[in-house]
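All protein chains but one are shown at their positions in the complex.
Note that the chains are named A and B in the order they appear, and that numbering of residues resets to 1 at the start of each chain.
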Amino acid sequence: MNVTDTSITPADLGGYASREAESENFLSYPKGILSWLVTLDHKRIGILYLICILTAFFIGGMFALLIRTELLTPGPTIVDADTYNQLFTLHGAIMIFLFIIPGIPAALGNFALPLMLGAKDVAFPRLNLTSWYLWLIGAAFTVFSLVNGGADTGWTFYTPYSTQTDGAIISITMGVFILGFSSILTGLNFLVTIHRLRPPGMTWFKMPLFLWAIYGTAIMQVLATPVIGITMLLLIVERTLGFGIFDPALGGDPVLFQHFFWFYSHPAVYIMILPALGIMSEIFSVFSRKHIFGYKFIAFSSIVLAILSFLVWGHHMFPSGQSQLANFVFSALTFTVSIPTAIKMFNWLATMYKGEIVLKTPMLYALSFMFLFGIGGLTGLFLGALAVDIHLHDTYFVVAHFHYVMFGGTVIAFLAGLHYWWPKVFGRMYNETLGRIGAAIIFVGFNMTFLSQFVMGSQGMPRRYYNYLDEYTIYHHISTGGSYLMAVGFFLIAGYLLHSLLKGKRAPANPWGGNTLEWHVPSPPPYYNFKEAPRVGDPYDFSEIHWDERIEGYVFRKAEGSA
Amino acid sequence: MGALLIALAGLALAGKEKTFWLPKQSSTIAAEIDWVWGFIFWLSAIFFVIIVGLTILFAIQYRARPGYATARKHSSHNMTLELTWTIIPSLLIIPIFWFGFKAYLDMTVPPANSYEIGVTAQRWAWMFTYPNGYVDENLHVPVDRPVKLVMQSEDVIHSFFVPNFRVKRDIVPGRYNIAWFEATEAGEHVIFCTEYCGTGHSDMLSKVVVHPAGEFEPWLEDASNFLDKLAPAEAGAMLYNMRGCKQCHTVDGTIRIGPSFKGAWGAEHALSDGSKVTVEENYVRQSILDPASQVVAGYDAVMPTYKGRLKDQEITAIIAYIKSLQ
Partner (left out) sequence: MGKKHSSDGAGHAEHPKWMQHHFDTPSQQFASSKMGMWLFLATEVLLFAGLFCAYAVYRANHMEMFVFGHQFLDVKWGAINTCVLLFSSLTAAWSVRAAQVGQKTLMIVLLFLTMCCGGGFMAIKYVEYSHKIHDGLLWGTQYKPTGHAAEVIHGEEAHAAGDLGGAHGRVDAGHTEAEQVAAIEAAHGAKAAGDAKAAGDAHTAGDAHAAGDGNATTAAPPAEAGAMHATELPADVLAIDAAERSATQPAAIGPRGLVPVAETDAAHAEAGGHHWEGPIPDNVHIFFGIYFGMTGLHGIHVLIGMIILGWLIYRALKNDFSPEYFTPVDLGVLYWHLVDLIWIFLFPLLYLIG
């Protein structure tokens, strides 16, 4: 708008200095499928992850549609009870272990972390590739259970049911064990990268908030995941060798299994949501064209969340017969988790205040995130309050709550991040109008699907039910209708994103006006990221970034006097 | 949003009857829990309106548009503000926690004079044992009297849930779990199993029958005498319904988890170990007392033993019932 210096450098055009230099684009160099399969480039590994987790999301989503279709009527609709039980087990296991946990950190994080940090790569590139292959092996084990008799335990694998039931429990638990390894190696890699590979000038408080979130996530990945590893191993020896540690028939304690399981799986919930919160911090600031409000509070709240997440696992077991003292402590600690989350939301609001809000697709997702994650977080208060949780525990209220958090929070943030970084990753723009329509369809469909589940849940409808009382039918109808609408939304999104890959307009280096380091390199970035150590400034200072009509992107303009 | 409005209206009418959100209040603790529920609901609603309201307001008022520009310099930090929105929510969660915990204590400690009923959960049936030893498929209780349930599981973890009473408790095998309630009016209420337990999980329903004052004891006396009052085959049919047989064995020839009883008598069954057996008195008795010893080919050995749980006279009645299903 008020650009005085009219000379445009090729870098501003979002591209490379010359045709020749364009061969440095990480997507095209080096060439060949094999070069992708043995790549050590964090950006390519990020894309490999992206392809894989989106495939997992598709499979998990298909299971979700089958579940919702089955629940259109009480009793049998399209499948029998045993098949239904396998469907929701695999839906849960695939969505959690294959999609959401690696989703933001391993796919988007792998791509963005070294770029945002100003590093050439992650600390251990080979380990990074290894964790992708481990993901593949783990995924193979998990999906193999489908053809090997199916697993029908629910994704929680509670003993003694999981030690007694027929089916491919060993295959799926082995899968979870291997996926845990993958997750640990990713977290470890990120921690070391953030600690050791920061370029000169990149101090802790110059780091973009997404990196703080990834840092908190990595702490949890490293410290919590080994526990699910040993739990799954114990479950496997319990089934194969009859170990008896969790089997009441052998004097074992099945509730101990629940403690082990949730000691991991509660932090896992934060492994899922924390990177989402990080993406939101980036998007709210960039699309409000305004410095993020309360940087330090947002940064530290990520670390506080990571620590608190280890202290609240017992709230998954309020009615299990654990002691009243334990329930007292876990309930009290559970409420403390709401504070850092609330701090983040208020800071985002303050960031929007008096900004210049650009309602592009990523920002629309961010706005719906406020709505959906708001509901998800606030309904957590119901479940943290002991007496109310007793009534709501294991009902559809819980199902709706965690879908509002996991889908309304994480998946929406994932979509926001995907649309935010898409031009940077692939160097192509997507159709903005379709993007907005997609965001709207997902928003409406999601609320239809899960708002109705809050109602039937508080009316008493238990979860994991194949058959149900007639009084719940109306809610199930609304819910299933909403899920079909969401499916339409996702096919639309898949459609325009694929289209953009082939026919999309060339993306400028900085389509949204971000100031984190990834926007300072061409789109897509060169394979070596930075030719020389990047100059690090305040990542949320937009005063030198201006819109330029000619390239339909933002350009960096120094203040008076600088070149 | 429409749903939300109906919800708000529903909550305004909260009382003993079913509302938009919550089921009927039929126990002494239900009102207190619903009060906590309502407290959290309204508090959340206020916060939700503030957050989403401001989000929408800002998105409209400060949207980028031709001719609109704000001053480029903004404060990006304000300690007073940060502390305000840290401390106020911190203070608000204290009462939520406290009310929740207080109501929880009231619902977990059974009064000393409670009427005690044994509960046995197994895949996929409930059995309620009254103090005189009588076992029923439904939970019959007197109105206005605290009832303590001493619950155990035969196989995997189950959970006892009566929405109208707001009572829920897991039943973990290998230990006893306690729940209690006091029904406030005569009537019937559904019992759900809320811990996933396999194929028949969603059919593991039963009901609580609350008897009006003075009618519970006569009912129990009458019900307990069924073995003497009824013909063996009729008593067997009652046992079939009440003791969990019907969850797996049909009487119309369809196949569920176990073989159907229809036409079984006198038939020859192939067992999973390859041998054959004719269905007669001793085979049926053996199958009830040690089910795993002679499993019919094609079925899983999932039936729990009834050793010590069915009297000889009851087994005889069941045999008579199977005989009658020709």
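Just so we're on the same page, a contact is a pair of C-beta atoms (placed from the backbone, for glycine too) under 8 Å apart; a residue touches a chain by one contact, two chains touch by 3 or more.
Note that this is a predicted model, so its numbers are computed, not measured.
Chemist: With the missing chain put back, one of A:Leu27, A:Ile137, A:Ile170 or A:Leu256 would touch it. Which one?
Modeler: A:Leu256
Chemist: In the complete assembly, which of A:Thr231, A:Ser288, A:Asn431 or A:Thr480 touches the absent chain?
Modeler: Only one listed residue reaches the unshown chain, and that is A:Thr231.
Chemist: Tell me which residue among A:Asp41, A:Glu70, A:Glu282 or A:Asp548 touches the hidden chain in the full complex.
Modeler: A:Asp41
Chemist: Spell out the interface residues on subunit A facing the chain that's missing from view.
Modeler: 24, 30, 35, 39-41, 44, 119-121, 123-125, 127, 184, 188-189, 191-192, 195-197, 222-227, 229-231, 233-234, 237-238, 241-245, 247-253, 256, 260, 527-528, 531
Just so we're on the same page, only the chains that are shown with their structure count from here on.
Chemist: Roughly how far is subunit A from subunit B, going centre to centre by Cα mean, in whole Å?
Modeler: The answer is 34 Å.
Chemist: Which part of subunit B faces subunit A closely enough to touch in the complex?
Modeler: So the residues of subunit B touching subunit A come out as 3, 7, 18, 20-23, 29, 32-33, 36-37, 40-41, 43-44, 47-48, 51-52, 54-56, 58-59, 62-64, 68-72, 74, 76-78, 81-82, 85-86, 89-90, 93-94, 96-97, 99-108, 155-157, 159, 161, 163-164, 166-170, 172-175, 177, 190, 192-203, 300.
Chemist: Within the complex, which stretch of subunit A touches subunit B?
Modeler: On the subunit A side, the touching residues are 81-82, 85, 152-154, 158, 160-161, 164-166, 248-249, 251, 253-255, 288-297, 319-321, 324, 327-328, 331-332, 335-336, 338-339, 342-343, 345-347, 349-350, 352-359, 367, 370-371, 374-375, 378-379, 381-382, 384-391, 393-395, 451-452, 455, 458-460, 462-469, 540, 543.
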